[in-house]
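All protein chains but one are shown at their positions in the complex.
The block that comes next holds chain A.
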Amino acid sequence: MKMKRKLMQATVAIAGAGGLGSNIAVMLARSGIGKIFIVDFDIVDKSNLNRQHYSEEHLGRYKTEALAEQITKINPSVNFTYKTVKVTEDNVVELFKEYKIVCEAFDNPIYKAMLVENLLIKTTATIVSGSGMAGYSSGNNIQTYKKMSRLYVCGDLESDIASNCIMSPRVQICAGHQANMIIRLLLGEDTP
């Protein structure tokens, strides 16, 4: 099947392996994306288990390693690679420059903006970002928007962790929007 082959030949990079990134990586692996590269510096903490794709057995381990282990079990045909480093203004271009599709999955809005600005200026990547999925207001408010020529933003654009709790359902809805937009781009669809 043509679609399956396209996805198998595709490569996607993900910045962040938290609530969005870990769930997006799993969805892309289940969808048969050939190569997935993820960057995260953090270790799995008990407070992550309410929304991130990890379990008790992963506590204290690097998220990248814990995710690699799970992805291998879910779909061993995925070529899953990772780097366990913090993404900063100094390394962001070097880390992601060879990827045509980059998924922004950080939690800190300053890092979201840093990644988007740098990659849109210094690379040719298209970015699928997440913004606004905290709290428990209507899931119907989470949408995919095409905000710039190479930037898609998924979320309700306003529900901040600063003033809301953060829970699995809306994080998963947003992650689903991002994963779906990535698959759409890989299959030649560019509308949100």
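We take it that a contact is a pair of C-beta atoms (placed from the backbone, for glycine too) under 8 Å apart; a residue touches a chain by one contact, two chains touch by 3 or more; residues count from 1.
Just so it is clear, contacts and distances are computed from a predicted model.
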(request) Choose one: "Spore germination protein", "Phosphate transport system permease protein PstA", "Thiamine biosynthesis protein ThiS" or "ABC transporter substrate-binding protein". The correct choice is the protein name in UniProt for the chain not shown. (result) "Thiamine biosynthesis protein ThiS"
(request) Using the touch definition up top, pick the residue from A:Ser31, A:Thr126 or A:Ser159 that touches the left-out chain. (result) A:Ser159
(request) Could you tell which one of A:Ala13, A:Ile33, A:Val87 or A:Leu151 touches the chain left off the display? (result) A:Leu151
(request) Since one chain isn't shown, list which residues of chain A touch it in the complete complex. (result) 16, 18-21, 105-110, 112-113, 116-117, 120-121, 129-134, 147-149, 151, 153, 155, 157-162, 164, 166, 171
